[in-house]
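Every protein chain but one is kept in place in this view of the complex.
By written order: A and B. Residues from 1 in each chain.
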Amino acid sequence: MTATTSTDLTGPHWTPQDLLGGWTLRDFLFSNDYRIIAVKGILTALVMLALAGLFALTFRAELTVPDIQFFGARVYMGLMTVHGMLMVFGFVIPMVISVCYYLMPVVLKTERLHWAGAAQASYWTLILGALLLIVGRPDFTWTFYAPMSLRVGGDLVWMGYLAIVLVGVSEFLAGAVLLRNVLAWKNGWGSMPLLGWGMFSEALLLLLSTPMLALVGAILLTDWAGLTGIYDPAQGGSTTTFLWMFWFYGHPAVYLPLVPAIAIVYTLLPRFLGRPMWSRASGIIAFLLLAVLSFIVFHHHFQPSVTTHSWVQRAFQILTLAIFIPSTLHVFNWIATLWYDRIPASAHAAIPFRFTIGAIFFLILGGVTGFLNAQISVDTDFIHNTYWIPAHFHAMFLGFCAQMAVAGTYYLYPYFTGRMVNRALANTHFWLWQLGIFAKVMLMYALGYAYFPRWVVDYLPLPEWTGAQMGVTMAGAAIGLGFLIFAANLAISARWGAAAPEDPWARSDREPTMTAATAAPAE
Amino acid sequence: MIMRFWLLAGILLVALAWVLMVPLSPPSYQASPRSTVADYRASGVIPQVGEATISDAVGHDVFEIPETDAAHAAEETAAGAMPDMPGMAGDADAPMAEPGTGDGGHGADAGVAGTMPEAPGMADMPGMDTMPESGGADAPMAEPGTNDAGMADMPGMATMPESGGATESEGDHGGSQAGIRVLDGMMAGMAGRTVEIEMREWSFSPPGITVATGEVVRLTVRNAGNVPHEFMIMPPQGMAAVAYRLERADWNLTEHEAIFERQMVMPGDSFEVVIQADRPGNWMYMCMFPFHMQFGMMGSLVTEGTAPMEGMKM
Partner (left out) sequence: MQQALGLMGDQAIMIGITFAMGIAGIAGLFMALFWPRRWRLPYRVEIGFIVVLAGIVIYADRNSAQTFQAYEAGLETQQALSGQVAAGQEGAAFDRRIAVYAFQWGFLFFDEDGAASRNAVKVAPGAKVLFSIAANDVIHGFNIPAARMTTELEPGRVQSIWIQAPQAPGKYLIQCLNYCGLGHTQMKAWLVVGDDAPPAAQEHG
């Protein structure tokens, strides 16, 4: 359990050790060791990914060609709902946060995860929520628009609402843990690593937005039971109230996986390149701007629904467009960091670094379209609720956030197993994912531009729809195959992988360059 | 150890969840909405009672009839509907098998069906032995006007003037086996009794009507629900074509044929239709908006002594 900590952000974080083999199941489930909490979170998120991915491939099979082949709308929407919820709440957010749980005690020099009990509570609450979701099998989509969500689903639909409340509670607890650990940084805000700033923004997002999600879930529960009528127009409620309350959570929510993923990039790039980020200040500003703006742009999720052309709508439009600036600052910073000095050959070869590059690629691919989505005039054309939107968020969630979670997992792997993953398998995984995600995202953009509607089990056999749908299914299969290789690699290498060297990510063939964390490139 | 445990537990969980989600998925469900009609009608969001008329701007030619419909009709005629047409098997004296029992109806099994003990005695059908096989217009008719194969050409017979353009009676569906006549204003006066039908989400009340063969019945249909509905009467032969549409994306973009159809009954609106069953048999009435029928907006119209169609309750 010795951890080598380094003041140098570019240095190794730990010594590789076979921790996993030494943990008992009892330890693994209930110990408050930060590494155990993080590894448990990662492995659980991977099970959720397997589950949600299998559901995706199942309903994708139905969409391959027009007409109903395997099942109807009820099964389809159940799969779609649970796919969306498990991917967002069960896989991508917990996984990036778990990777950060692992990194924080070393990077922020707290040596342990403060409030580990809250992290445990967060984990188990989420497990309960996921189980409720799978047993309840609601079919109200992950945005559960009232009053539709109050009328579908059958007798067990209350489990879905309760799961929403539990997700809110779980995320709130995670936010509290992150904030506590960021505040444990002793050396002042001025020198806090960018991971700390990322976790600080993430904690703000979690703490301020998730109570609203829990509240929305609770109101859905009472509305459904007939005790209140807040969202149901037939009981004197208002759908507008629902939209504003839900999306007040919903927009920060889509940044919940994004911000930790960005923080992981800021941690891995210096580690693999052996030099500090090009600009620390721009990273901090971008994190804070992103956190603040994320709370005041949510209206763009339902902008075609508003009948007025008030200044409020205009304000939301320009704020949404303004989000473009901090997110581009991050990417700019990364590219500038890559560019200002040689990239060691070891970095090009390292699997986590490759995934980081792939993730940045997809952040650009998914991010630029946000510029179109924000404009009301274009949004009301081919964007709102066509496949354009899933294309946009699959590029972001899967292409960027999930790939950074995977990069983090590959990076941490030698540190908790003492072994290296199989490179050939990992590279196969890498290329299957890059090609699969790229094909999937681009075809979904094309479908969106052709007005393919979201949430449909069947579609008209229009020529511009059928070929692309077939392609998306095949791309999905490639992503699924990549995941199977990834999971197998993790399992096999834990036992048979090559033993990790002292520094598994040691840099080689690099020219002497500045390595001090505080040194910044001069103008 | 942890890794192996996790792998096994994960695979097991994923498999269990998949089984729960796909094969054991819960049935389709949509709770009936609470009514917002009164409020929204007051504020002018939805039309007033009786305000809506039926437009004739859009003809039926806008909607297509899937090619499979003819095949389905032929299939059904050959199978499920067989008992209603003993003439087709060339054995007019064969007693009727219970409709919808399947094996009793296949052409090749007609002889077997005739010996089935549970077949109800319904051989006293007037005119059955003279029914044309395939609805050909050149076939001799037992009684002029009774055979609805000719009804498409007789506007007076087919439509009710007071119901406007949306009311129609399409005689060509399933050939001459429809068996239900929709009577016009003059003949409607013969109606012996009135049956009130209420439509709401997602049911008809009553869910079934029994009439005597030859009885003239006035149906008063009212939409007591929250959203528009429609009312159509279909012969059993139409059900395969309906089932084919159930979850197709182009449901609303295709046309379906029915004995009687009243489109667009707005919330609060009502209409009347007078019908007569020419012969024993069973028919269905339903709302043909997507999923309304699957959620329960269907009922059976049968003659006395006939069992409703199998699979009626979905």
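Everything below uses one rule, namely that a residue touches a chain if its C-beta (ideal position, glycine included) is under 8 Å from a C-beta of that chain, and two chains touch if they have at least 3 such contacts.
Quick caveat, the model's predicted, so the values are computed rather than measured.
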Message: Considering the complete complex, identify which of A:Ile134, A:Ile360 or A:Ala426 is in touch with the unshown chain.
response: A:Ile360
Query: Per the definition of touch given earlier, which of B:Gly10, B:Pro33 or B:Gly296 contacts the omitted chain?
result: B:Pro33
Message: Just to verify: which one of A:Phe30, A:Phe70, A:Trp189 or A:Tyr340 makes contact with the chain not shown?
response: A:Tyr340
Message: Given that one chain is not shown, which residue among B:Asn226, B:Gln276 or B:Thr306 touches it?
response: B:Asn226
- line: The one of B:Ala9, B:Leu24 or B:Val45 in touch with the missing chain is B:Val45
- prompt: Which one touches the absent chain: B:Leu20, B:Ala74, B:Val195 or B:Met264?
  reply: B:Met264
- request: Quickly run down the residues of subunit A that touch the omitted chain.
  value: 73-74, 77, 139-141, 143, 145, 147-148, 151-152, 233, 239-240, 243, 278-279, 282, 302, 304-305, 307, 309, 314, 317-318, 321-322, 324-325, 328-329, 331-332, 335-336, 338-343, 348, 357, 360-361, 364-365, 368-369, 371-372, 374-386, 450-451, 453-460, 462, 464, 521, 523
- prompt: Can you list where subunit B touches the absent chain?
  reply: 28, 30, 33, 36-37, 39-40, 43-47, 51-59, 61-64, 166, 226-228, 230, 247-253, 263-264, 266, 289-291
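To be clear about the criterion, only the chains that are shown with their structure count from here on.
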Field: Geometric centre distance via CA averages, subunit B-subunit A, whole Å
entry: 49
Message: For a test of understanding, state which residues of subunit B touch subunit A in their complex under the given definition.
response: 1-7, 9-10, 13-14, 17-18, 20-22, 25-36, 226, 246-250, 253, 291
Message: Could you list, by residue number, the parts of subunit A that touch subunit B in their complex?
response: 20-21, 23-25, 28, 43, 46-47, 50-51, 54-55, 58, 66-68, 71-75, 78-79, 82, 134-135, 137, 147, 150-154, 156, 232-235, 456-460, 487, 490-491, 494-495
